[in-house]
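Selected chains only, in their assembly positions.
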Amino acid sequence: MRVTIYNEYLHEVEAESVRRVYPDGIHAELRSAVLEHAPGAEVRVATLREPEHGLTQEVVDATDVMLWWGHKAHAEVADAVAERVQRAVLGGMGLVVLHSGHYSKPFTRLMGTHGSLKWREADEKERLWSLQPSHPILAGVPDSFELEQEEMYGERFDVPDPDELLMISWFQGGEVFRSLMTWRRGHGRVVYFRPGHETYPTYRNPHVRRIVANAAAYAAARFRRDESRSPETPALEPVPNPGKEHVLKP
Amino acid sequence: MRVTIYNEYLHEVEAESVRRVYPDGIHAELRSAVLEHAPGAEVRVATLREPEHGLTQEVVDATDVMLWWGHKAHAEVADAVAERVQRAVLGGMGLVVLHSGHYSKPFTRLMGTHGSLKWREADEKERLWSLQPSHPILAGVPDSFELEQEEMYGERFDVPDPDELLMISWFQGGEVFRSLMTWRRGHGRVVYFRPGHETYPTYRNPHVRRIVANAAAYAAARFRRDESRSPETPALEPVPNPGKEHVLKP
Amino acid sequence: MRVTIYNEYLHEVEAESVRRVYPDGIHAELRSAVLEHAPGAEVRVATLREPEHGLTQEVVDATDVMLWWGHKAHAEVADAVAERVQRAVLGGMGLVVLHSGHYSKPFTRLMGTHGSLKWREADEKERLWSLQPSHPILAGVPDSFELEQEEMYGERFDVPDPDELLMISWFQGGEVFRSLMTWRRGHGRVVYFRPGHETYPTYRNPHVRRIVANAAAYAAARFRRDESRSPETPALEPVPNPGKEHVLKP
């Protein structure tokens, strides 16, 4: 499994409060989570400030599943790179979108919706409930678990109905949220997993780590095929006018 | 019900073979289909060559459901207009995408996929089978019906799994296609209906007309609300740190 | 709209604590809720202790939508009546299952699952969140509302993934629950709506009443057709051996 972790990597550089939590960057914690549960994985890291954000065509082509963490600089991601990631998913690559990635360009392009939600940062408790304990992403995860402090995300989360709804969060302040969902898009699989605010040590929680690693394995491409074109195809059974002249599709 | 019919309106102007079939434009036949089954509807027509393709913000705001027929000039639709239509759907407007609209900008933006498929123009027979005769879009429509000549569209149609799969087509040349589907996106409803190639009199078929009109009524907005923003919200129950300082979401 | 309300009608007869809340029976409150929002509806009531529980074939055939409230005596409902209700739904009748009806025979037969869940009665607060404010069942209902005291139902609720997930509940004690869902089965529509424990005045809450009435209207049959048989059908196109001898399907 070839994993590429995209991390915006600005908060950890700019804010002491975040650096204290993730001294080596959020990507370092995500990488260790993946390797803890999938020791043979090849993990690469890409960050916003690199050329093409580290996501050249070559890198994307060599990626089975991409993890995406971004927050304050979604707008700085080049449209061409966002489109490249979208096309890779349609061609079979997996994409695991984390927390504030609900507003990232690849995610909103793949969903077709705003991705909006309610939110609040108040050091409150989140409890996640499993709806499908037999699902591979929840293998080894208890039926519920708590995060002592997290940012709150509340419904209505503006996304299409998922193919699979796997967890729902309860928040101390009174809200609920669909926290773990999957969608098939083209030949690829998209997973959204809610927790992971930069000011809390969420990615050191063992259950969160397990879910991140399981999600990567679940979404990883088994298959790559570009299907952006609409081929004209000969008939398999007799038709009245097989050689008819006509306008070609773009 | 306020209906806006968008028709590219190029084939009928440029090609004698199409003008013979739709002398007043495809939009005229669609309008008469809607009015036949919803006599009280207000129907407006918009075409590609008008300023903003006839789809100004004012027109879109005053539309409950939009029908979209386009084929050879999808690329000429301005991105700003495509985004306007997409946002209107997310805010509650209905969108009924017809035939070659599978490649239109509003549809592919809302789906997040390529919208590709197999195709062939050979004057062949299409037979459509109903999967949900009790669905409002299929009210008054028999369990199956035939179109003597149509363009063939074949699977794999690259779209997200629909919320509702209502009809499947059988083609004489050996293919099958999911021909009538719906998806909820944001507060709006998208319907895709396959038949309607410009060189055949498909929109004069009584069953097709009924489906077009039913689809418009089904998708028409009951509700309009912009939900593009993610509001910060106060807690409804006590939380540890309600006044915490933090970075604002865009 | 012809509505039949099935109420077990035992708690109200046997327990003073329940009679205080629903002196005329839960069915009386449900009837008034339906009539408040659909004044022209014909509403009939059926209870467990009547012959055939008041649900003769004649009554079921004359019902567009049935509401079902039962709790302690699911096992006393005759299998023949449960099957009659199931078949009516498959033929197009609507069924709105309320609260403890998650364990009723018609519901579990239609779902194919146990319908199990976590529960607790502790006078705690429930807050329901809307996921689809544009859905007809949620017309006139705010984006969230509270019930000061209710029984808790918690996930995992053992039901098939719904066609539509409309509300999620937050409970004071820490759980979440998918509280308003719909499933199409055959030609009919099933709605499940969670609140409604017999010791609380839930069915006098205006939002709950609105949802009950909206759900009845949404699920009400537009269509009735028995499709229990598998007809042998002649080919529509030439086939090699149209008169072949063979074993008949039961």
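A few comments on the model shown:
As written, the chain order gives the labels A, B and C, with residue 1 at the start of each chain.
Rule of thumb we're sticking to: a contact is a pair of C-beta atoms (placed from the backbone, for glycine too) under 8 Å apart; a residue touches a chain by one contact, two chains touch by 3 or more.
Because the structure is predicted, anything quoted here is derived from the model rather than measured.
Of the identical chains in this model, 3 are shown in place, and the full complex in the file is built from 4 copies.
The definition used in the following text is that only the chains that are shown with their structure count from here on.
The chain with its Cα centre farthest from the Cα centre of subunit B is C.
Averaging Cα coordinates per chain places subunit A and subunit B 29 Å apart. One finds 36 Å separating the Cα centroids of subunit A and subunit C. Put simply, the C-alpha centre of subunit B and that of subunit C have 33 angstrom between them. Residue positions of subunit B with contacts to 2 or more other chains are 163, 172, 184, 236-237. The touching residues of subunit C, counted against subunit A in their complex, run 127, 129-133, 143, 154-156, 161, 164-165, 168-171, 174-176, 178.
On subunit B, the positions that touch subunit C within their shared complex are 92, 127, 132-134, 136, 139, 163-164, 172, 184, 187-188, 221-223, 225, 236-237. Taken together, the subunit B residues at the contact with subunit A in this complex read 11, 71-72, 74-75, 86, 90, 100, 103, 109-114, 116-124, 149, 152, 154, 156, 158, 160-161, 163, 172-175, 183-186, 199, 227-242, 244, 246-247, 249-250.
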